[in-house]
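The other protein chains are all here in position, but one chain of the complex has been omitted.
Moving on to chain A:
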């Protein structure tokens, strides 16, 4: 089946929107989670204070990421920004904490 150019553009547009939604939700949560874990370990505060401060900030971080993903000029740029941020945060966390053994929250 061949599509008229406008219909094709429409479908591509919808796919791009879906991509942004997935990226905003998944990338936003991933960055917020990594930032929380990292800040919990590196903030120069007593341990419980660092965890609390990082957790309180995590939701604002996630909202900011979502806004960035939807405001980016193209899906590709948004993806690149998320990928770089995730790698940086993940790498920093790995340096600080070492390879984490999975822990089941009780």
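In the analysis below, a residue touches a chain if its C-beta (ideal position, glycine included) is under 8 Å from a C-beta of that chain, and two chains touch if they have at least 3 such contacts; residues count from 1.
Please note the rule applied: contacts and distances are computed from a predicted model.
Set against the options "ATP synthase epsilon chain", "PepSY domain-containing protein", "Cytochrome c oxidase subunit I" or "Phosphate transport system ATP-binding protein", the UniProt name belonging to the omitted chain is "PepSY domain-containing protein".
Which of A:17, A:80 or A:95 touches the hidden chain is settled by the complete complex: it is A:17. Chain A meets the missing chain through residues 16-17, 20, 32-34, 36-37, 39-41, 45-56, 58-60, 62-63, 66-67, 70-72, 74-75, 93, 97, 100, 103-106.
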